[in-house]
Structure formats: structure tokens, C-alpha cells
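Here the complex is missing one protein chain, while the rest keep their positions.
In this document, chain identifiers A, B and C correspond to the written order of the chains, with residue numbering beginning at 1 in each.
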Amino acid sequence: MIKAGIIGSTGYVGEELIRILLRHPQVEIIKMTSKSFSGKVYSDVYQSYLGLCEIECTDEEVEQVAIEVDVIFMALPHGIASKNLNDAVLAQTKVIDLGADFRLTNKEVYEDWYSTEHHNAELLKNAVYGLCEWNREEIRKTSLVANPGCYPTCSILSLAPLLKEGILEKDSIIIDAKSGISGAGRSLNLGTHFAECNESIKAYKVATHRHIPEIEQQLEEISGGTINISFTPHLVPMNRGILITTYGRLTEIVSYEEISTIYNKYYGEEFFIRLMNKDIYPETRWVKGSNYCDIGFVIDERTNRVIIVGAIDNLVKGAAGQAVQNMNIMFGLDERMGLTGIPLVR
Amino acid sequence: MIKAGIIGSTGYVGEELIRILLRHPQVEIIKMTSKSFSGKVYSDVYQSYLGLCEIECTDEEVEQVAIEVDVIFMALPHGIASKNLNDAVLAQTKVIDLGADFRLTNKEVYEDWYSTEHHNAELLKNAVYGLCEWNREEIRKTSLVANPGCYPTCSILSLAPLLKEGILEKDSIIIDAKSGISGAGRSLNLGTHFAECNESIKAYKVATHRHIPEIEQQLEEISGGTINISFTPHLVPMNRGILITTYGRLTEIVSYEEISTIYNKYYGEEFFIRLMNKDIYPETRWVKGSNYCDIGFVIDERTNRVIIVGAIDNLVKGAAGQAVQNMNIMFGLDERMGLTGIPLVR
Amino acid sequence: MIKAGIIGSTGYVGEELIRILLRHPQVEIIKMTSKSFSGKVYSDVYQSYLGLCEIECTDEEVEQVAIEVDVIFMALPHGIASKNLNDAVLAQTKVIDLGADFRLTNKEVYEDWYSTEHHNAELLKNAVYGLCEWNREEIRKTSLVANPGCYPTCSILSLAPLLKEGILEKDSIIIDAKSGISGAGRSLNLGTHFAECNESIKAYKVATHRHIPEIEQQLEEISGGTINISFTPHLVPMNRGILITTYGRLTEIVSYEEISTIYNKYYGEEFFIRLMNKDIYPETRWVKGSNYCDIGFVIDERTNRVIIVGAIDNLVKGAAGQAVQNMNIMFGLDERMGLTGIPLVR
Partner (left out) sequence: MIKAGIIGSTGYVGEELIRILLRHPQVEIIKMTSKSFSGKVYSDVYQSYLGLCEIECTDEEVEQVAIEVDVIFMALPHGIASKNLNDAVLAQTKVIDLGADFRLTNKEVYEDWYSTEHHNAELLKNAVYGLCEWNREEIRKTSLVANPGCYPTCSILSLAPLLKEGILEKDSIIIDAKSGISGAGRSLNLGTHFAECNESIKAYKVATHRHIPEIEQQLEEISGGTINISFTPHLVPMNRGILITTYGRLTEIVSYEEISTIYNKYYGEEFFIRLMNKDIYPETRWVKGSNYCDIGFVIDERTNRVIIVGAIDNLVKGAAGQAVQNMNIMFGLDERMGLTGIPLVR
């Protein structure tokens, strides 16, 4: 059994990790930390775990936890993981960081977009960007995975095959993203107070969201060229789910079948990526509670663009599920282990 | 492996059965029928099953299906099961009927409340009311289970211990029930059209709902006396969940601890019933997607009433989950098999 | 023109007052105060008012505001109005307090239920309980109205005629209440964080809610006897609306028509109370955004109870709308003035 520790266990991503790991046949949760609920039994924080998880939350530091576990999941806001991780910790345990600290390979880009100092630039080169379907081999070998952001996961999975094959104009990419409100986390905020966001949709951080450099970095790496995207995230009055609508100009006239062939080339064998049939588009409910990423597309012949629609559950494939998928890869397990739950459509 | 057939597989209860049974380690789904989607592959009806369930829906009759399977789940409106079941079918397969036809032991009561003729009164005596926690032994022996209604499941589980112990005045019971909208099924109806029920709550079938005789019959059997309840169901703008708020006058002055002891006497060992700590009340989210029934209560000293709050997922413990629990009992399996998923809180 | 000041203008009740008063033909808003948003223009707090209300919020005290206005609306948590009001203020301006400080006539009852000291017991005798349909004459004469709570408004309007006519057993009253989430106000709280209350229903403060003594006091005054109710409020995942389901045992056998006659006797001429036709029950959407209170009922013959369903918009008839109705009465205006907007059903 793999001994796991979760740093930041009572946020939404932490809770999702526990939901998955408690039913993972090869994992035992040894530690769960929480600054806010230290000393509380988990089922007192979330009544849903009554009888299912009576572990007490502690406020131990990463270094302490590292001694006792084989893998640490860090589900914290950016800026904390980089302070707490070091070679000593990584010598003792594998780490999957669900925050942003190790996603950007360039320290300056990080500091620029996150308006903060990076405390651990030397570790950046150790970190592997944990987009499983694209970086599987590197993930297998590393002890530090930077788990991708929710929007980047769905955006990159949607775009990467077409960019890699060179059929999209690189300066034409527009990503219009829609997220359920759990994406904003559990911290109290007027914008996510029920009567302030229910029955309304809004755009936020238009053209300035911190996931922009993350998406661009990965797409550039995959396609080998400079990519500047326009990216607009929106908040949708629902608990879960991300839908990404992506627009790109085709470099030449291609058929539906040709693009379909490209997607199949990269994803045909991928368990967690499902390619929709023609004229079917993903809906977030079809992936709710699951680790799937659904992708559909259409060629807009009048404008010679391809419009791709991707859907994930922001808390699963967009966070905790992908983290467990990464763990499975890192430990040489079947990648699907613990992640085969069927979507809870409604 | 138990071979299972599902009659009426594309309604909400049917879909929930398939979600559970596909991950049940001892079950193989052999047949799924659907009048409306006959000939369609299941993942064309629900895209969530893409790659997970590519079985084709047929419109075979119960008699045909019975030949090939060990257990039949009937997820149909009332009036159909009683027409299709007979001794020949029951000689070939076990049947769990999720409709109302075999829940009421008295044919006249059925015909009165359902305004229809009962086609199969002689089978009524074979049927066992499948409220697992109370009728486990009979369920084990029968080949025909009448799976309880959603409101009755939560209502009876909430009230039975106190009535059995005789501490409630039998003519004082009031059940105020709230249900998510999936309880109304998948058939199109103005009342469940999104813009007609979203952002609103309403009572319906006040004092006339067909679950009333079902609840009364079971409570009378358990407590041994005549019981007439007032019952008001309400529709709440959410997908899933039933919350039952029950009021009963205490026959004598009892303490919180005494009532707590009673609940523990009946449910202390029950895996699927969770008794809340003092001052904690169930919320439907704590059981979402799971087979749990959560129960909390308070003594309203000023009025000498006990107020009990119970919560279930209407599609799981209130339908498909309890049906699988019944199947597990009928086949001598661990009652929890296939049903240990953790609630999907949000 | 009546000059109005609003103390606590940026909470949900304050905002609703401004929405109504801005379109009231006889009112001019002179002052709006806000501790949190002092110095901000109103349309910066609520973008909906862009171009409609560019008044700056101040943090002036009640005494200062009183000098400049004819009427003050106090939309503050309990405990503040009683500290700020005094004879000097009431000599200068009429006051409608939307908080709880002047609703209970008995200081001890207030202090007991609200766990706080009452700072102004001598003013209690001046205050008139502003349930317009029942206390119109006293309201006309007073300068201090205690605007009823949201649950009490709907509960008392539902029950009062039947209790006054003596056809309900006084110890049999059970009120099961359901409220939209705006009822919890704008202050941040985990319980009203979107992903914590969306898609779920829960009971809270069961048998202990502070509106209990308020309801009992009024019902006792109207019916002339001791009344102890059981009261359970629930939070429903919608922005607005209160639905009250009330159960009472009939003292004798009465017909639907007899009860209908009673309701008509008291409410037949009331503009803001709408009696539903037989077999029609109120839904909160039918009153959304309006000052109506809809009432329907059924006789549960099997139990000899009457079940009454009442619906209001918690922010309008349950708060700001009724406050304006009170103002209209106090100033001798047509009671309906500014309140004839049609419900915004969806």
C-alpha cells in the first residue's frame, strides 16, 4: 500500500482527493493537514464522511509529513509549495503539487504573472508538468509533478493534437472558458456568495488570468513556436464542470475526417479522453465526478476555423483525479486505478 | 456472476441502476430494455456512458428477458409490472420491482389510491416489501421484492424505531417532504421544464400523494396500530435528494439520550443508516450519489414533539441503490457490495 | 415628496428598499448609509444601479440622518436599532425598523431568545408591529413601526383568520418553512457559499429559530390564548422566496367552503393577499419580486387537519415591500403606491 499525505485536505481539491483516495485499492491515507480545521476529525468538517473518514486533521508541516508517507499531495494556494519543498523532502517522498508553483518553467514568467517571488527556482527543473496524456514518460521518472491547472488541462488537451500537426494558425487561438463555481475554492468571497453568483454568468480576469502563460508554455512546447492566446474565463452558476470553447483558424482546408484522424492518432488509445461522434458536443454533466475529458469539434467552413469544445470536471480531471492519475504513473500502477467511477450525470 | 436484466433502462432510475451495476463486482448486465430508445446503444442515450456501456437497448418483453437472466430490475411506471409478472417468470428469475404494483398488500387500497385495476392480486402475497433494514430476512427468501418508494424509504426509516418503541402518539405524525426534481422522472412535463421549476419551491399533491398508504401500511405493521399521517411533498429546484422533516408528539417526556439510544438499538449496526451527532441535521448533499440515509432529530420541549430530519438520495437509497442492496441480500452477497461509493457532495 | 433615509443600504434588504423607493412616486431618497461601503457611490456597490442611483453611501449616525428626512428605514441586524433610536429621533422622523428589536413586546422574551440585552425597553410600548393587514389602524398613528420578520409575515397571514375564528386547536400548530438563500443576508458565511448550499436542502435552527416567539406573540394576540408552535426553517437553493406549509388540527369538521369563507372575510378586500382557487397551491415564483402573499389550503380529511400553504417574496412582502406598505399607511398614502410591480416569474 502506498502511504499518502494530503497537505490542505479540507479545501475542495483536498476533499476530492480524499474521496478518490479512500476508494483507491493501493493507497492508504496516513496524514491529512489543514490549517483551518486542525484538530478536527474529517467527518466533522464534511458530514458526508461520517463513518467513512474519521482521521483527524493536523497542522503538521510538509517536512514532518514527508517522513511518514510515500507520496504527498499539496492542495494549497500558490506560493506555499515552493516555500516548503526542497531536496530533503523530495528525497523522502514523491510530491504532486496541485498549486501553480512548479508549472511554469520560467521563474520570471511566474513572478510576473503571479506578482510574487518564487522561493525555489532551482527545483523548477526537477518538476514535470503532469499532463498525463502528453508527458507520461517524464512523469514516470520524476519525484515532483506539477499538476496542471483546471483550465489548462482542458485547453491543452483540446488544442495540442491540431497544433502539433501544424494545421492551426498559431496567432489565431481564442479560448473561451466556462467554469462551475467550485473552481473558485472554499474561501469565502462575495463573488461566490450564493445570492451573488446564482442565476447569473460573468466573465472575469479577461485576458489577464494566470492560466494564460501555463497554456501558452505547453502549447509552445508541443507545437514548437510562439503562441499567444486570447483567454476569457467565465463563472457559471453550477457546482462543477469546465467547458472550453476554442477557436482556431485552419492553415489549409481540411475535412472533418482529417481532423478526426488526428485526434484519434493522439487520443485513440487514451482511456480518459473521449472523442465525441460527429455533431455531438460535450456537456459538463457527461463527465461530472469523473476523470474523463470529452472533446468534440466542428469545422466552421464559412470562416475556415475549427471550433473545438472540451469538457472536464474541474475538480477531477482538472485537479484531484489527474493528480491520482499522475500518482498511478509515478508508482507504476495501472493509470486508471481508483478512477473508473461512472459520471454522476445529475 | 449474476446476470441482470433491466426493464426500463433509460429513465432516471434505470440509468442509476446501470451506473451502479456496471461497477458491481458480481453482476453482469445482460439486457436493458427501453420502449423509447429501442435499437439505440446506451451511450447514444446518455453520452456519459461513451466507452463504458455500449449495450443496445431492446424492446423485449419481461418473459423473454427472464429466460436469460438471474435477476430482473423493473423500473417502470405503476400498472405495468403487475401485467407482466407471473409465476412462470418468477420461476425463472428473481424480480425486483421498483414500481408501486407490489408495495401495498391490500388490492383495494392500491386500486383506490392508484385509480386503476390491479392485474395480479395473487402475486401480492409473494411480494416482500424491500426496506432492507427492516425486512432483511423475508427479502433473503423471496423471489419478488417490491422496492420501496423514495418518500416512504426515508419516512419509514425516520419514524419506525420511535413508533415501534411506542413513544409517539400515533395520530400525531406529520411528514413534510422535499424532493429534488429528478424524482419526477424523465417524461416531459410543464412542471419540470427548467424555467417553470427553477428558482421556485412548491407543494404538490398535498394530502393526496400515493405514497401515503405505503408509509401508513409499513408504520402500522411495525408499530401495530392504526396510523394516519399528514403528508406534504414539495418540489425543490435541485437535481437530487430527499429531505424529510417529521413531527410527532411524544407520549411521555423523554430525553435526547433516550431517543438516541432507541435509534442506536435499531440502526447502530446498519451500514447505510448514519445517525447524526446532536445538533447536526442531515443535508441532502451529504448523501448525494450514495446509498446512505442520514437521520438527526431534536426534542422540541416547548411542544413535547420530536422533530426528525432524514435525508437520502432519491435515486439511490430511494430507488436504484436500495434495489441493488435488495439484490445483494437475495443472492447472499455482502449487502454493501457495489454500494460503497462516497457521496459526491457538490 | 417624502424624504427618506436608509440605514444599512447595501445589504439585501437595503438594496430592495432602494429598488422600490427609487420608483415610488412620492418618495425621494435623501440618505443612504453603509458601514462597509461608506464613501462609495451606490452603483459601484451594485452595478445594476449604473445611471439609476449615483448617491454616495455615508456612515452617518441615525441621529444625523433624522434631521434631514421624514422617514428612516433601518435595515440592520438586531441590537443596533434599539441602541440608536430614542424619543429625540422619533420626534423628528418616523422610523420603520426592519430588524427584530421592536417586534417582541416583552423585553425578557427578547433577551432570552436573542441572548442579548435590550437597550431601549421603554420604546417597546411605542412600537407597532407592522403587519399591515392586521394592524393598519395602529400603524397609521405611530411613528415607530417594527416591520415583521419574513417567516412571521407569511406564517401569521396564513394562520391568523383560522385561529381568530377558533377553528384550530391551539396546541396543534406546526409550521414547516422554506426560504431562499437571500434570507441569510449578504454577510459571508460558509453555509451560504455557493458550492456549500447549491443543489442541497437542509433544516436549520430546528425548534430554536428566533422567529418563534414573534409568531406566537402575534397569534396569541389575534386568537386570545396561549400558542406554542413547532417551527422548522429550511434553506432552499434559490435566491428568493418563502414557502410556509402549516398544519393545524381542526376543532370540528368544517368544509373547504367554510374555511374559504373565513379567509375571504379577512382578506377578501386585501390587495396584497391573494387566495388561490381550490386545488391550487402557491409557488414562490408566482410572487417573485412582488409584495403579494399567496395562500392556498386543503382539508386533510383523513386526519382532520387543515394544511395551509403560503408564499411570499422574503425580500419584498417579507421585508422591504411591507416596510414601504407601512410607510404608505403612516403617511396616509394609497397603501399600494410603489408596490404594484408584477411578479417576475422567472
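Here is the rule we go by: a residue touches a chain if its C-beta (ideal position, glycine included) is under 8 Å from a C-beta of that chain, and two chains touch if they have at least 3 such contacts.
Only a predicted model underlies this, so the values are computations on that prediction, with no experimental measurement involved.
The chain not shown here is touched by just one of A:71, A:139, A:243 or A:342, and that residue is A:243.
The hidden chain makes contact, of the residues C:31, C:94, C:193 or C:240, with C:240.
Note that of A:55, A:298 or A:337, the residue touching the chain absent from this view is A:298. Contact with the undisplayed chain is limited, among B:158, B:217 or B:239, to B:239.
Within the complete assembly, C:12 is the residue of C:12, C:151 or C:247 that touches the hidden chain.
Annotation for subunit A: contacts to the undisplayed chain at residues 171, 174, 176, 178, 180, 195-196, 198-204, 206-207, 228-230, 232, 234, 236-241, 243, 245, 247, 281-285, 288, 298-300, 302-303, 305, 307, 309, 346. Residues touching the missing chain, restricted to subunit C, are 12, 15, 19, 22-23, 46-52, 182, 199, 239-240, 271, 274, 276, 280, 282-283, 285-290, 294, 340-346 (touch as defined at the top). Where subunit B meets the missing chain, the touching residues are 12, 180-182, 186, 188-190, 192-199, 237-239.
Simple rule for what comes next: only the chains that are shown with their structure count from here on.
Looking at which two chains touch through the most C-beta pairs, you get B-C. Measuring from the averaged C-alpha position of subunit B to that of subunit C gives a distance of 39 Å. Rounded to whole angstrom, the centroid-to-centroid distance between subunit A and subunit B, based on C-alpha atoms, equals 37 Å. Of all residues in subunit A, those touching 2 or more other chains are 12, 182, 199, 239, listed in ascending order.
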